[in-house]
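Note that one protein chain of the assembly has been removed; the remaining protein chains are unaltered in position.
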Amino acid sequence: MAIRTEELLMNIGPQHPSTHGVLRVVVKVDGEIIVDAEPVVGYLHRGTEKLAEDLQYTQIIPYTDRLDYLASMINNHAIVGAVEKAMDLEVPERAEHLRVIVAELQRIASHLVFFGTYLLDLGAMSPFLYVFAEREKIIDLFNRLCGARLTFNYMRVGGVKWDTPEGWVEEAKQFVQHLKKQMDMYHELVTGNEIFLNRVKGIGKFDTETAINFAMSGINLRSTGFNWDLRKNKPYSIYDRFDFDVVVGENGDCYDRYMCHLKEIEQSLRIVEQALDQIPEGPVMGKVPKILRVPAGEYYSAVEGARGELGVYIVSEGKDKPYRLKFRRPSFVNLQLLPKLLVGQSMSNLIAILGAVDIVLGEVDA
Amino acid sequence: MEMFTWLDKPMSGMTFLNMALGAVIVLGFILGVVTYTIYFERKVIGWMQWRIGPNRVGPLGLFQTIADVLKLLIKEDIVPAKADRTMFLIAPIIAFFPSFMVLAVIPFSATHIFTAASNVGVIYYIALSALTIIGVVLGGWASNNKYALIGGMRSAAQMISYEVPLAMSLLAVVLMSGSMNLVEIVEAQKNFPYVWYIVPQFFGFIIFIISATAELNRTPFDLPEAESELVAGYFTEYSGFRFAFYMLAEYVYVFAMSALATTMYFGGWEGPFLPGWLWFAIKVSAFIFFFFWVRATMPRIRTDQLLSFSWKVLIPLALLNLVATAVVMTLV
Amino acid sequence: MSEENKAPEETVKPEEPAKTETQSEAPKAEAKPEAPKADAAPEAPKAEATPEAKPAAPKPAAAAKPAAEKAPEPEKEPDPRLIEAQQRLETIKGKIATKFGDAAIEEADVKKITPTLVIKPEYWVDTVEYVKTDPSLLFFYPEAMAGTDYKDKGYIEVFTLLHSFELDYDIALKVRGARDNGSVPSITPIFSGFNWEEREIYDLLGLRFEGHPDLRRIMLEEEWQGHPLRKDYVVMD
């Protein structure tokens, strides 16, 4: 007669060191093996979409910084791109280049934070410190550019707010060269480590078919071997002028997602380098009406965010405030597959899988 | 110094007092060593991560650990309501006292008077270090917290399964030196092959180091108190001085294991021209540095990998090493 | 024609022709399938003309000044993407109409180069299934879903954007449910990617989804009263 063991109902979060924010996963554990897991979200729900309904478009931009607070430049790019596409506004060349430079640097910073926190979840303490030292350099560049260190509020409909202070472009170029050399230190430190490989290889595996059915996007989808990157497949802004290749994994496990993040940093470095070389002189703010009124209608436009496709759906009645504004938040959508991935795994794998899906709770609960 | 020669004196009030005094001196010495081991660890790992480490309290931050210990002393010692009270209170003590008793058997230097040069030194060490598991599991169970329970289960599985390869690798050394008495083992390393046991016992040493890291619950085997998974493992509910007990036990073991490693493989206090105790101090701090160095680099292993690594890899290798030593010993 | 503009947003007829590239209301060149749409004048009261796409056009100085200028634009050739979107709309509308009959489609027009079809709730699940599995369509990437509360039109509209890698473009399918405890069949069995999106619409707008595996509130706690994203939600702070 098998001994009757009782299942343990445990709460991982909402206040837990490695849930990357206030996510709570209610886990039914039999010994160390997870029998059933159910993520509970909503602890950071600030009702951004309700607030946006009585804010003018310029006033919404600071709120988008707080969606995915690790990639606020890209969130700005999403809302600003959506309004410009809806109103067909022209953005000057220099502003477009600045936007691409700033968005790609932000993507690098966000992937660096992923790399640091993922290793911290798996127990290695040092990579986190090295990575934050590099990210500090990017944050300093942004700080000198627009005055803030996390929530930048840098882009405006029709352009960007500030032009670069003198010496900024050269400093950015030096940073790009420095980070290129720094990347192989990370590979040497972590990617070869057998313990790390045993912890991530073959864990949290899913194939392209489930990924597409679960509306995954970004690195989660590309890690399964499916080539879908909005910067290439639905080109927006001036991404079609730069040549970079889309990083695609093979078998969609945690290791592939980890490698995709690191390779994507290298690709973003290439884009920033080209954009810095080609940046023209000229105004940074186009001609835009004083009160922005999006013509009545519905518009959806999406941007390749650091964690997936960040879409903005605007329903407007021609007034200066949107009738309805919905953010398609990649972390919110990518989190749906988690319960299916976790059943049958052990506790340590839960942390590895959750870390690899790379969610930010500001974006999940907007 | 005749008050410390109690070995050949009959047991009387006076000798007992001397023994107690000797024990207090060794305890004081160990507490000093442990305080500065903690400070040394925070500095080393800090320097490896491009940061400075504690430098605020006292000159160069030297009083930082003393301040921490004082803080833990005056902090409120919370006992959770539903915790199993008596077990909760004695668990840290059970975890701590073997770590301190184990030091009795380790010779710090040739003329060290507090070493009990007992003939069963190695067995004594292994037996006592197994007692800590009870303290850890009891602490995990008594604090009535799910994370602590899982932490306790994990550490029980880990410590038991890594006790075996540790003992076997030490057995190979005992085989070579022919005695269990640590003092004699150090003496044995002086004669015939004129080389420390690290050289003939190289594989044994690797197995020893891996299982020692697992015994001490240090990265990459720090599963019981995996911060990112179990919040703090078996001492989640402990605070104040009881938490300090667990920390003390862990760091005394780090010192004890490094001391054991030096005596067994690196010839204890042996060494040209420098005095014996200085050699011993250098070798022990080299080992301690190695443990901190590994902690700064390695990620954490998974529970099932941990157990299968011990049973499927380490123990067969240890057996192989034992057999090889035996064969070599008979031939030479 | 012009009375449509006076009515606030009268939706029976598609209220606005697809926003052409330019915001100006030059009469559409080609006749639209429905009644030819001639936008007489921009909304009269807050008449301000957003600038032409081409910066060359004269930009009215202040928005408040009624846009008296209605300079006749040079006849602008309709934007190619719009033509393409029209054809796509026709093909898909035709396919669905042949499969489910004309009653299935309430409305169909092109919203900013995205063909949009409003489907009746009874045909909703079959249309989505058809659009996903039909070899000539294969819209099987669920990109986005959003709910909007049209208070004065009396319904909650669910907007879903599907992308087909074969044809490499998006279409938007929409379904409407009654405002007060209305319900719409759920498409989570077809696209598990919409599971949480439907729960969020239920949670914030109060539209029930029949057939959803576990329809519970996702953002707010269980015993929250009311649905915050509704227009008539009174905020008790």
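Letters A, B and C name the chains as they come in the text, with residue numbers starting at 1 for each one.
Just so we're on the same page, a residue touches a chain if its C-beta (ideal position, glycine included) is under 8 Å from a C-beta of that chain, and two chains touch if they have at least 3 such contacts.
We take it that contacts and distances are computed from a predicted model.
Hidden from the displayed complex is a chain whose UniProt protein name, among "ABC transporter ATP-binding protein", "NADH-quinone oxidoreductase subunit I", "Cation:proton antiporter" or "Heme exporter protein B", is "NADH-quinone oxidoreductase subunit I".
In terms of the touch definition stated at the top, the absent chain reaches A, B within the entire complex. Only one of A:188, A:209, A:245 or A:277 touches the absent chain when the whole complex is considered: A:188. Within the full complex, the residue among B:9, B:51 or B:71 touching the omitted chain is B:51. Hidden from this view is one chain, which touches subunit A at 55-56, 58-63, 65, 126, 130, 133, 136, 143-148, 151, 153, 161-162, 165, 185, 188-195, 197.
Listed here are the subunit B residues that touch the chain not shown: 47-52, 293-294, 296-298.
One rule holds for everything that comes next: only the chains that are shown with their structure count from here on.
Touch-path distance (fewest steps) from subunit B to subunit C is 2.
The most central chain, judged by C-alpha centres against the centre of all protein C-alpha atoms, is A. Inter-chain centre distance (subunit B to subunit C, centres taken as mean C-alpha positions): 69 Å. Note: centroid distance subunit A to subunit C, computed from Cα atoms, is 27 Å. With centres set at the average Cα position, the gap from subunit A to subunit B is 44 Å.
Listing the residues of subunit A that touch subunit C in their complex gives 41-42, 45, 47, 49-50, 85-90, 212-216, 228, 233, 286-287, 289-291, 293, 295-300, 302, 309, 311, 313, 315, 317-318, 323-324, 326, 328, 332-333, 335-336, 365.
On the side of subunit C, the complex with subunit A involves touching residues 9, 15-16, 18-19, 21-23, 43, 46, 48, 50-51, 53, 55, 59, 62-63, 111-112, 114, 116, 140-144, 146-149, 159, 161, 165, 168, 170, 172, 191-197, 200, 204, 217-221, 228-229, 233. Residue ranges of subunit A in contact with subunit B, taken from their complex: 8, 10, 16-18, 29, 31-32, 119-126, 129-130, 133, 189-190, 193, 195-196, 198-199, 346-351.
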